[in-house]
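Notes follow the structure.
One chain of protein is taken out of this complex; the other chains stay put.
Every chain is named by a letter (A, B and C) in the order it is written, and numbering of its residues begins at 1.
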Amino acid sequence: MISLSSYLFISFTLFVAGIAVMIARKNIIAMMLGIELILNSAALNFAAYTRFINNNLEGHLMSLFIIVIAAAEAAVGLAIVIRFFQIKETIHIDDAAQLQS
Amino acid sequence: MSLSINDYLNQFEAHQKAISFISELLGFDASGLITFLVFATAAFVVVNVMALIGGLGTYAERKISADIQLRQGPNRVGPYGLLQFLADGVKMIMKEDIFPAQADRTLFNLAPLLALIGVFATLAVLPFSSGLTLTNLNIGVFYLIGVSSLVGVAVFLGGYSANSKWSMLGGMRGASQIISYEVPVTITILSIVLMSGGLSFGSFVESQGGFPHQWFIFHNPFTFIGFFVFFIGMLAETNRAPFDLPEAESELVSGYHTEYTGMRFGLFALAEYIEVFVLCGVAAAAFLGGYKVPFDLGNGVVFVEKLGLPAIIGKNIGQVLQLGSFLTKTLFLYYVVIWVRWTFPRIRVDQVMTICWKYLTPIALFNLVGITLWVFAFDGQSIWEVLSHMGGGAHGGGH
Amino acid sequence: MEYTISTIAPIVLLPFFAFVINAFIVKRFTTLAVIISCASIVGSFFYAARVFFDFLNVFSADYYIHKTFTWFDLSYGSFPFKMDMGIYIDNMTATMLFMVTGVASLIHIFSTYYMHDDKRYGRFFVYLSLFTSAMLALVLSENLISVFIFWELMGFCSYSLIGFYYEKEGAGNASMKAFMTTRVGDVFFLLGILAIWSVVGSVSFVDIYQAIGMGKFNGLYALGIPLATFAGFSVFMGTIGKSAQFPLQVWLPDAMFGPTPCSALIHAATMVAAGVYLSLRCYPLMEAGHLTTFIAYIGGITAFGAATIALVQTDIKAVLAYSTISQLGYMVLGVGVGSYNAAFMHLITHAVFKACLFLSAGSVIHSLHDHHTHAHVQEMPRMGGLKSKMPYTFLAMLFCTLAIAGIPFFSGFVSKDRILGDALLMALDNKVYWVPAVLGFGGALLTAFYMFRMMFLTFFGEPRDKELFDHTKKETLSWNRNLPLLILSLFTLGAFYSGSLTGQGFIKVAGEKYEWFQTLIEKPNLLKFNNKESQAFGFASNPSSETFQKSKYDSNHGLSAEKAHHVHHVHHIGALISIVIAFSGVFIAAMMYFWRSWNPGFWVSLFSRWYRALQNKYYFDDLYIKGFIQKGLLPLNNFLAFVDMGIYDRYAVDGWEKVNRVMFTMAKWFDNIIVDTVAVDGTGASVRFFNVILRTIQSGKIQFYFIMIILVLTGYIWTLNI
Partner (left out) sequence: MFENTLFFLSAALCIIGAAGVVFSKNLMHACVLLLASLFGVAGLYAVIGADFLAASQLVIYAGGVVILMLFAVMLTGGSSENSNKFGIEKIPGMGSTKTYVFAGFSVLVISFTILKLMANFMKSYTKGELPAFSSTVEKIGTLLVTDHVLAFEISSILLLGALVGAAVIARPRKG
């Protein structure tokens, strides 16, 4: 029951959900939720492969680095969102279509 | 230190006999069922006792504050007013359950439960004694920090979902305060991890001794400072005075649980008191020797050898002594927390952040570096061992 | 006794640094600037004296120091084009250095007296420092190009100093005249340098000597003229310009518009000496080009002609200026008749006594102050009887006048007499030389006459301008006025230059040892330069006295006894003639201006046309201005202007404009139609067209990008065939 294919299926579900969130939503923060989902699916994949294929823990390290990157991404991304809101008074993704001001 | 309470019980023949008996009775291998039952029972007991302790916390708070303010305190219900908390609980359950009209009902219901879940989940790793530990995870402290941060989410959601400005402000204050003070607290715990060489509470306690000079708080000067950093951070994480900004009556009516009534408010209050107890327990385990009893009385060997008691009884007597030791230290810290609440005035909201980022965090980092150097330089010996070796060396030099 | 660059360079660099420093500080720290200038030139004198005495006492006659460094090297393959710079010191250079620095030091010191009340007191010293350093650098130069550079630098300095009183009418014109006239000579000089370069491949003196010694010039012709003649003539034209010889002498009298010390510097030590120095340096070239006769004629004509003009001058400085031209003519005559040693000796002795004469004249002029015009007086008719007012100046000037007039026991006699003796010797050999020789003797007579005329008019008799005389203060001894005069007049004694008082060995005072000049200065021995070696800069040469034996004085000059006897004989005759001529000149002057027995007016009325010609300087200025410039150069200019404006401008430039207009019209059409419409607007239109397409893709909408990424990625994966 606890097998690689089940893990891969869960990871696949997370990934698809992330993609759907990122495309369907018009809110920047909501899109970031989708990004978190996608990153987690990747991390879960790494952990599952290293458990069921070679058992050498390197997948754990990769997952750990993914978590680190996700944390950094969330911090900087949300800072940008807040700054964007201060300037434009909106967090609609289509308002961020301009290169200037 | 056993891996979990189930492992502890497996040491005893009676337990194994019971398992085999039930297996024969039911016709399949009942060890899994027994394990589940043991865990369920233990968890039920621990949670209820903790709820009781949380309830008694409110009583203690009122009694001690009355003592400090030269009042009587609750003294009508039960002997010395001991049953006051039960009366309060009954009152809360009986009260009308009000939802604010604009509230987000889902989150409004969810928030107190999240707080309670976060707090109760931490109990799984709290080392009451060497046997009575639900599970001795090898990442115990890490797990505890992660789970207890659910309380921050709960506070935030509670503040948000009520759709009231007081609640909102209180929730945001609470959440920011909790995630800020996690930094110095985690760094301080990291320094303890450095000395004990493991992330589990078992390794924390086992690397200390029964006597105060074997505790980590007196291990070296840095840990002595670190204890107070941890204690202050703990006060802030649990929103206790003088850091009770999220529920400051004079500014925010009652903070994030302004709009809560009845038992929902009760759950918040319960979660808060239990969290205080848990963190006091963590402080006791990390700095004050945890369940360790002087003269190695805790493992019960002494009783078996000197008094001729059977092994099982000796061991259990030891467990009781360990439990007593842990509870004594924890409740002493609990008393100090209440004492602090009724002694110090509340600080301003900007001072909260100033204390965290400008004082506690640098001090914690300094401690981390200092403890690293100490462990490296003196090979993990405490200051007393170093001093005694120095004396011995001087004496030996006299020959 | 080690010769590195640090022992020689200060001779030039001390005055030059003084110039550089003073150019900045002269406005605010005038006194300091003057002190720096004087101290630097005195320091330079000591360095030069060290070099001079080494050469005098230690080294042999043909020893020289030659140090070079590469200035630039544009050689390509087998075609050499390399220019060296450096220093070349032989006995003549050392003597020149000693003379120039010594005289210049005394002139500097005198200038502190003469120029003290001038409003451009400091600036004068700035020019003096630059002038002196340029002259010293010229003397030290090892090749003709660097000689030319400093030659021109001196030209600039003389321009600045002659025009020093630029408020004065005529000063500006005089400085312009000096500059432009010498420029004529300089053009030829540059031509000569190029001619030499074309043959030798170098302009270093050493290389030139070597080339002449190896006969490189033989058989080379340019426009039918032997190349050596052409080169020598061109270089000698430089001398003519700089040393104010016969056709180009007109600038020197006007040079006295400058302050008197600067006249002393120009006329004695530096500028005019440079021309004679150059022709002495290039003497082998003159010989190789067979130019000596021509040079002798030029020298004779100049010596006599200038002396005749000096007869009628009334300005005290003008008399001295023409005497300078005359004396330079003697030097050139000496070069022409092969009297190398005597010509250079006359250069030295003349520098000393002419400097003293000018400084004395300056002393006189400075004392005579006209209270009506607030100007200094330099007209001799207003002087007279000044002997009692200025006894020390009078004594100094008397010594110098005796020297220049060729009175025995004085330096002028020693050097001039040798030149005249050699000229007589040449004339006996070759009839062609009779004219220069006779002109030389006649010039000597006139020299004695006009110099004593000047003395009598200035210092003797009754004061002709009583008011001026009364206002003149009696001379008191002061160090910066009388010390230079004293020293210079002391060195007008012939004993300093020759032990024989006359130079011909009539009376030998202290034996052969005192004939140092004869042993020191010799014609360059061309054979020696066949194995020349030049040292790198900064390389210390340490010559030892054992290696370089001094050459002994040979009274026979290396000739056979019979021939030497003939030479001595002729020299004795020449000396006697000289003495007779000198005293007769003095006698005539005394008869005319001291005892007043003979009326000068009689002679003037007798030769009235000649008198006018003399007063107008033989109409040379008129000839140059009205003849050359107005008749020759102006029509030429007009013709060239016509060619430029009438032909070149009208047809070439305007015609080209027409062509351009046509081209412009075509280009404009091309620009408008092809470039603007098709290319520029077409590009814009195509950009706009693609913009419409690409704009829809690059919308800035991130989700659209996501979809595109997913589609592309999917397409890629489906093609992978896993």
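By our rule, a contact is a pair of C-beta atoms (placed from the backbone, for glycine too) under 8 Å apart; a residue touches a chain by one contact, two chains touch by 3 or more.
Source: prediction; values computed, not measured.
Enquirer: Identify the visible chains that the left-out chain touches across the whole complex.
Expert: A, B, C
Enquirer: Considering the complete complex, identify which of B:37, B:139, B:313 or B:373 is in touch with the unshown chain.
Expert: B:139
Enquirer: Among B:54, B:112, B:152 or B:281, exactly one should touch the missing chain; which is it?
Expert: Considering the complete complex, B:152 is the one touching the chain left out.
Enquirer: From the list B:7, B:67, B:104 or B:385, which touches the chain that is not on show?
Expert: Residue touching the chain left out of view: B:104.
Enquirer: Mind pulling the subunit C residues that touch the left-out chain?
Expert: 703, 706-707, 710-711, 713-714, 717-718, 722
Enquirer: Footprint of the hidden chain on subunit B, which residues?
Expert: 32, 35-36, 104, 106-107, 110, 137-139, 142-143, 145-147, 149-150, 152-153, 156-157, 160-161, 168, 172, 175-176, 179, 182, 198-199
Enquirer: So that we can see where the missing chain sits, which residues of subunit A does it touch?
Expert: 1-8, 10, 12-21, 23-27, 29-30, 32-34, 36-37, 40, 43-44, 47-48, 51-53, 55, 57-58, 60-61, 63-65, 67-76, 78-83, 85-86, 88-95
One rule holds for everything that comes next: only the chains that are shown with their structure count from here on.
Enquirer: Could you run down the chains that neighbour subunit A and subunit B together?
Expert: Under the touch definition, subunit A and subunit B have no mutual neighbours whatsoever.
Enquirer: Taking mean CA positions as centres, which chain lies farthest from subunit A?
Expert: Relative to subunit A, the chain whose C-alpha centre sits farthest away is C.
Enquirer: What chain lies closest to the overall centre, CA atoms only?
Expert: The chain sitting closest to the overall C-alpha centre is C.
Enquirer: How many angstrom lie between the CA centroids of subunit A and subunit B, rounded to a whole number?
Expert: Each chain reduced to its C-alpha mean, subunit A and subunit B end up 34 Å apart.
Enquirer: So the centre of each chain is just the mean of its C-alpha atoms; given that, what is the distance between subunit B and subunit C in Å?
Expert: Those two chain centres are 108 Å apart.
Enquirer: Which part of subunit C faces subunit A closely enough to touch in the complex?
Expert: 699-703, 706-707, 710
Enquirer: Quick check: in the complex, which residue numbers of subunit A touch subunit C?
Expert: 19, 22-23, 26, 31, 93-94, 96-99
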